[in-house]
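First the structure, in the form of structure tokens, and then the observations on it.
Left out: one protein chain. Kept in place: all the others.
Our next item is chain A:
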Amino acid sequence: MKKQLSIIIGGIQGEGIVSAGSHLIKILSRLGYYGVGSRRFSSRIKGGNAAMEITISTKKIMAVEDKIDIILALDKDTILLYKESLKDDGMILYDNILSVEEDSCCKMISLPITESAKKVGTPVMKTTAAIGFIGKILELPSTTLKDYFKKRFINKGERIQNGNMKVLEETLVYEETIHDAIKKPLVPPEEKIVRPVMIGNEVIALGALMAGCRFMAAYPITPASEIMEYLGKLFPKYGGIMIQVEDEIAAINMTIGAGYAGVRSMTATSGPGISLMTEGIGMAGMSEVPVVVVDCQRVGPSTGMPTKHEQSDLFTLYYGGHGDYPSIILTPSTVEECFEDIIKAFNLAEKYQCPVILISDLMLSLSPQTIEPLDYSTVEVNRGSLIKEEELKRIEEGEYKRFLITEDGISPRSIPGMEGGIHHVTTVEHSEKGLPTEDLSIRKEMVDKRLEKIKPLHQEKNIKLIKNGSSTLYLAIGSTFGVLKEAVELSSNKVDFGTLRMLKPLPIDALHTIFQHYEKIVVLENNYSQQLTSIIKDKIGYHQKLEGFVKYDGSSFTVTEIIEKIGGKQ
């Protein structure tokens, strides 16, 4: 019996391969297991090969294994592409309508996948058949499979629901090629808790809703679209609006308009969209409008590789935009942290009245995984120094100053509709009342006000560290942290490792304290120019100790690559 097992389901793109993988993780999560999936697909919508790798484990897992136990092939390409990744005792299950030659590489079992779907349902139900066969091989309780599919197809109409249920039952009674020798039962899970399975983008959308966000303007882009799709579904029920607009420039400007008018607002995009939004983000900084921007990074520059993973927007987000303006950048490293951080993003945006950017990456945004319960009690909506109409009444008529210089640089904010709070907002340098000015001393005062207001954040810790007593520290942000964590757990060499939760302002004091303890700090990142390493060097030094370890071929690090780097054995 195995504690951990990995499966690749592959077929032709557009056949529902990715959702099949997610269903399988959800079914196993209902039994108390943890799962994580990694999508592999090309830009083409139909025609190419699509594959989903999933790793199932009895413990929390954040990255898929490198080696696979089972290949389930709905097309021939899947076998050719992935058979080299099989473990020694691995096997290939394939649809018996494929003309596959016997291969000495491994056990090969043919299954009537399309046949079963056709026999009692329709050919598109073959992913249901595939899941049924895997369930049988893993010896999953048939009631769990049936209950899941019943719920899954409840709103799809009787014909689809009944068809899928029949296909599932057909596979569950099939015996011919599935004998006991090929079955791979799993060790029972530690606790039988039913946990949700979500992708980072869904959690970001849900977190935004919980944080009181009620407006989103966005332009579709891989790998960020799921955020607008999910909020488009959720918002109507809770009085919010998601709108698809003409481009990313409209998206950021509309989001700023709504933010200025007092609604918690966001947009989400990827690298190309960030490039287009940069002027707008600067405007939010200049006009002190709270706004949240999510960047789900992919391979750049330009169109790059839209469906491949990279972490190369750090420079543009950290340094980008003309002129000096404040912005805050959060970097969650797990799906659960996406929830926490998107809520934090909205609170920080209103507290500091500036743009807040949450950086994700393709793997974090799109990989489904079993997550720990999201904590409702941590949801907090703090609207910062949003002024009340009663307070405005106490100010002499015409004397309200929207950009009042205060000790902490944060000015009480009125929103349109409030009596006594009328003011002008301009992206031109302005006075406390918001009127354009060319006065040199006011210019300096205003720059100081805007940039120094976020300084207290430097003191926040915003670092997560796991200590094992090594003299080298390994750091990674975003989804790379999950792979690093798996690698350290599997490696014979246990090292100290961690992640940064806030990139801007960088937690300078905390980093100084930590770095002093190490001989070397290795930063793992998915880009060519060591962007994260460079930003840390720029802000706090340690040029001799800091070393970047990069990968930029469009895929994330594998567990094996990291184990090799840290000098351990698997």
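Please note the rule applied: a residue touches a chain if its C-beta (ideal position, glycine included) is under 8 Å from a C-beta of that chain, and two chains touch if they have at least 3 such contacts; residues count from 1.
In the analysis below, contacts and distances are computed from a predicted model.
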Options "ABC-2 type transport system ATP-binding protein", "2-oxoglutarate ferredoxin oxidoreductase subunit beta", "Dihydroxyacetone kinase subunit DhaK" or "ABC transporter permease": UniProt name of the undisplayed chain:
"2-oxoglutarate ferredoxin oxidoreductase subunit beta"
Looking at the full complex, which residue from A:Pro185, A:Pro416 or A:Gly567 touches the chain that isn't shown here?
A:Pro416
Considering the complete complex, identify which of A:Val381, A:Leu465 or A:Ile508 is in touch with the unshown chain.
A:Val381
Hey, which of A:Glu246, A:Glu452, A:Glu489 or A:Asp509 is the one touching the hidden chain?
A:Glu246
Out of A:Ala217, A:Leu314 or A:Val559, point to the residue that touches the absent chain in the complete complex.
A:Ala217
Can you tell me which of A:Pro123, A:Pro141 or A:Pro236 touches the chain that was removed from the display?
A:Pro236
Could I get the residues of chain A that touch the absent chain, sorted low to high?
26, 29-30, 194-198, 202, 206, 209-210, 212, 214-215, 217, 234, 236-241, 243, 245-247, 249-265, 279-280, 283, 287, 373-374, 376, 379, 381, 415-428, 435-436
